[in-house]
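Note that this complex is displayed minus one protein chain, with the remaining chains in position.
Read from first to last, the chains carry the letters A, B and C; within each, the first residue is number 1.
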Amino acid sequence: MKRFTFDDTEPFLAKLRELLATGTPVERIEVATPFPVHEALLLLKTPVSRLKFFTFTGALTGFCAGFALTIYSATSWPMSHGGKPIVSLPPFMIIAFELTILLGAVASLLGFLYLARVPAPKYILTSIEADGKFAIFVEEL
Amino acid sequence: MNRRDFFRILGASTGAAVATACDQKVASKLVSQLTTPRLLPGEAEFVRSTCRECSAGCGVLAKVRDGRPVKLEGDPDNPVNRGALCMRGQAGLSRLYHPNRLRAPQLRGTTGEFQTISWDEAFAILNGALGKNITGRRHIFLSERTTGSVSGFIEDFCQKRNIERRPELELYSHAALRQANALVFGRHALPVYDVKQADLLITFGADVIETFLNPVQFAQDLAATKLKWIHLEPHLSLTGVNADERLVVRAGSEAWLLAFLAGELGVTAAQAAEQTGLKLSRITELAERLKKAKNPLVIAGGVTTATENGLLAAVLSAVLQEKHHAPLTWADDDRVGSLADVVELEQQLADGKVSVAFFHNTDPVTYRPSFGAVLGKASFRVGFGDMLNPTLAGCDLVLPLSHALEEDGAVKPFGDTQSLAGILQKLGAEARPKQAPVIQPPGDVRKFLANIKPTPVRAGRTLVITPSIRTFDGRGECLPLLSEIPDPLTTVTYGPWVTISEQDAETLSLKDGGIVGFAVGGRSFNLPVRVMPAQPVGVFTVQRPFLNGASLPLTVTGEEISVWPLDAIAVPAVPAVALPFLSGGMHAEGRGIVPGLEHKHEHEHKAEHVNKTLYPPHEYKNYRWAMAIDLDRCTGCGACVAACYVENNIPLVGRDEHVAGREMSWLRIEPFVNDAGDFEMLPMMCQQCDNAPCEPVCPVNATYHNPEGLNAQVYNRCVGTRYCSNNCPYKVRRFNWIDHPVAQPLDLMFNPDVSKRPKGVMEKCTFCVHRIVRAKDHAKDEKRLVHDGEVTTACAQTCPAQAIVFGNILDEQSHVHQQAKSDRTYRVLEELGVEPAVYYLTSRSES
Amino acid sequence: MKKLLFAAVTGYFALAGLLVFGLHFHYGVFTKRLLQPIHFPHATHINKVGLACTKCHITVTNSPAASAPPLAVCMECHTKVKTESPEIKILTEHWTKQEPIEWSKIHQLPWHVRFTHKRHIAAGVDCTVCHGEVNTMTQVHQVRSLEMGWCVSCHRENNAPTDCWTCHK
Partner (left out) sequence: MKTEPVNNAAYYEQVEADVFAAMQKPRATYWLALAISLTCFGIGLACWGWQIFSGMHVSGKNNPVGWYMYITDFVFWVGIAHSGTLISAVLFLFRAKFRKAFNRSAEAMTVIAVMTAGLFPLIHLGRVWFFYWLMPYPNQRLLWVNFRSPLVWDVFAVSTYFTVSAVFFYIGLLPDLAIARRRITGIRQWFYRILSIGWRGTAKQWSHYEKLYGFLAAFATPLVISVHSVVSWDFAMSVIPGWHTTIFAPYFVAGAIFSGCAMVITLVVPMRKILGIEQYITVDHFESIAKLLLFTSMIVGYAYILEYAMAFYGGNVFETAHFMFRMLGDFRKPYWLMCFCNVLLPLTLFIRKLRRNLVYLFVLSLFVNVGMWLERFVIIVTSLAHDFDPYAWGNPNWSWVAIGITVGSFGMFFTFFLIFVKVLPVLSVTELKEERAHETLHI
């Protein structure tokens, strides 16, 4: 494993370009930066995040769960309230809406944790190489 | 752990400690009685008795559960009240369970403190005292108004033991009426007026639906007839606002008008107008109507007959009654004397002429403090009563009387008490047959009228002293329920107060609760005021019990004077007090609450006033409980309120909570006044709306619409968000802000069919659902539906005017259905679309 | 991975154990035996003598409460039967002294419940549905939770009313 560290984006990107130009395949390069450097993501051809699938699944689950919970509980013991129908969809929509957002957000968070491989016990327990630097790691064969 | 979990744990740990305190105790024992009980468990039996919260003597039925009376209801078979009962009667039950009740004979020891002794000792002491040599002295026996066998026992006891039986003492003895009746009809007694046969009723000062003679009967008869009723009074009373016409006259001037109407004493219409302050045209019109009427009835009483001109007014009214052949029957109360007799007794005591003095359920010391000063001059004083009053507290030997209900075997007695008849029997008295009433030849009315001139009325501010609809002559002051229920017109709960007019309040710069100072009967009073619309200017009304401690001057007939000049009224520089009155406002024009033009419009333009809804209407299977309240009948007397309190275990919260606005009544009477000064009394309870706004806002399903149309409240599910109460347009929901501990043994009065509500829980009128459940249970046994009239609510049951009808509106034959269909019907705040199930009937929106 | 699996399995069983323990504790709350003044063997009376429940619980069919039988009912037989047994002697003593017997109440309903035996009997609900097989008990104890959900389930199954005010007061 080869490691290059920099204090600024300029030399970091320069080195990255150089590495790619010299034919190092992107699969063997890993970079760590203190803030997102979009040029580096482009250079490394980082695929578009699959997080949206998690988000969509969560939100859809929340939406359905909201209606399911409200309609099930209203019909399981039908009680009349102020002349309103047992299944009163407008108020139930509010619950469905809130649950859409809640489960959407929670699923996004969980999806993120999974995709970004955090929490990473290894990096919690041991110190991280070149923490806070613009770093390039090249995996050696 | 997120925030919710944290509070779940916190809530659970603190809650566990608190929640345990909230649950009621459940009986943990199951008892095997010796033999099969007379009644099935949970069944009630009814015990007959007589109410003695005023001198009318209504018949009551006590509902007894497990040996404990839990509710009083009017006795339908009693001719006086025919099933109805007033507020005082409803509250009377708590006398049985009163914490202050005497439970054993008390003897004053050498130190001056009372000591408990046994009945045997008590009898020995009594016999000893009566057996002593009494040269120059007499034994006396003073009692309240007694009837029937008790009266016979007293008579026998007095004769056998050589005791002088004093005229019976009632503060409201109506002595002027008695004298007038003796003069005109030859009966020294009070009549029973039959207003049902009259077509015109003119009452002078007689508060016939509050305290006068038998108010329950008056209310029933007045509601049942269509006569025209004109009431004349110097102040503002509930009776006045219920009359068809209320005329305000100057205090003490009534005799002038009566003289003109009777054509006596040469009083002209102009003189009558000048004295009473009425318009001349009004007076001639009145005379005209009296002349035209077929069966007019003129009654003078109350504040009118307790003035300087009172006897004259009473005689003139009796003359008019005789002239118009008013059908009169006579009450059995010839033995009632007046306060003049008390003054005489006071003199005997002062002169040291009294040996053993007996006081039975009476309290002359409160009426005349000077009596208390000489009470000690009797050689031995014996009191009979249920609780200590100032007179009994001044006695040497106090014998606890049992409650009338305890004399029946069905009720477990409290403590070691005995009935008066029983006590007297042990002292050697025997039952006596009823004595025939004394009938004398009538006196010479002409001679009386020839020798009398009415006193002219003086100008200036006047204090009018009235009996209290709640505590009568003050005997109900010890019953907390009567202070909890508001005075009908002023809505003040915990007194004392003086009612003053808006103009007087302005001149004296007073607001509600501001203090006025005045002196009456040798004492000065600083009392808070309640400012009332429609109160006559210059008239200050105070209820008699608030003047306890004063010896009010007496009229010639020996009654306490009810009108007192108030020229020396002062506004002392003391801070105003927080007066607990429950009405937040008395003007409700245009709000659709009391009958008004808006309802007329609704009736005339029915099509425009249909409430549109997106939802299908409710479908009910067998029952839809509903109520109809006839405002033409309702007098606003508050009997229903008292019945509701007792029936539903509603807690009494006291003065401070009332000041804070936290009363608990499920049912209330709302007085509203319009610009013309006409009052409308509106009973208001949960309207059991079809589209109740309270229901959808409850987060925990504690309130919902039940299949029979009731707006149900499940107490132990309630978490106390108070959202339902906020959202109730009628504001009839009540929140338990605190736990309401009940003084022992008053808790035995609780209705076991209704739960006690813990703190933090919302409660409200249920249409007496426990009665409905019971009725349905009986009906189910017979495999039928509940009949109309089989179940009624506590309020409807007790209503003297029978203004409230309760029933199943789906049953087209039912009374409530008929009433609701009537074109006199309107519903309060109907335009909100909440579809209330309480229908109000009125003919007044037309005028 | 192995460790994870181990943890999961242990956790699962621990949770299940806790649940069982919790349920047992909950069950223990209402099945506890109470001390009674007389050791009354329901089993003997029902099985050996062949008495029906309503023979002694005389008000159960026509009133809200089943109520404990009056002593007169006991004494119908026990003036002759087994008079020498020490337990019956206690009964006889109560009878001769004319003192009611106070039993510990086993089946308690909370303060806010309106319950009537009469309606349940009329609807054909057997005593054992709520009280268990009393004929097998030498000492009666509670076997049903008598909690709201338990009542409601039965009401639902039998189309009995589930309006809250049926039972809540």
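The definition used in the following text is that contacts are C-beta pairs under 8 Å (C-beta built on N, C-alpha and C of every residue); 3 or more make two chains touch, one makes a residue touch a chain.
The structure presented is a predicted model; accordingly, all values stated were derived computationally and were not measured.
Novice: So which shown chains sit in contact with the chain we cannot see?
Specialist: A, B, C
Novice: Out of B:E670, B:D753, B:D788 or B:E835, point to the residue that touches the absent chain in the complete complex.
Specialist: B:E670
Novice: Can you list where chain C touches the absent chain?
Specialist: 145, 147-150, 152-153
Novice: Write the list of chain A residues that the hidden chain touches.
Specialist: 7-10, 13, 30-41, 44, 46-49, 51-52, 55, 69-70, 73-74, 76-77, 79, 81-82, 84, 88, 91-92, 94-95, 97-99, 101-102, 104-106, 108-109, 111-113, 115-125, 128, 131-132
Novice: Could you list which residues of chain B touch the chain missing from the display?
Specialist: 2-4, 7-8, 11-12, 14-16, 18-19, 22, 491, 582-588, 590-591, 593, 657, 660-663, 668, 670-672, 684, 693, 696-701, 704, 717-723, 725-727, 729-731, 734-739, 758-762, 829, 832, 834
In the analysis below, only the chains that are shown with their structure count from here on.
Novice: Averaging only over C-alpha atoms, locate the centres of chain A and chain B and give their separation in whole Å.
Specialist: Taking the mean C-alpha position of each chain, the two centres sit 75 Å apart.
Novice: Based only on mean CA positions, could you tell me how far chain B sits from chain C in angstrom?
Specialist: 48
Novice: Which residues does chain A have that touch at least 2 chains other than itself?
Specialist: none
Novice: For chain C, give me the residues that contact two or more of the other chains.
Specialist: Counting only residues that touch two or more other chains, chain C contributes none.
Novice: Which stretch or stretches of chain B touch chain A in the complex?
Specialist: Residue positions touching the partner: 613, 615, 617-618, 689-696, 698, 701, 704-705, 835.
Novice: Would you pull the chain A residues touching chain B in the complex into a rising list?
Specialist: 79-85
Novice: Show me the residue ranges of chain C that touch chain B in the complex, using the header's touch definition.
Specialist: It is residues 58-59, 62-65, 67-74, 95, 98, 100-105, 108-112, 114, 116, 118-119, 122, 161, 163-166, 168-169 of chain C that touch chain B.
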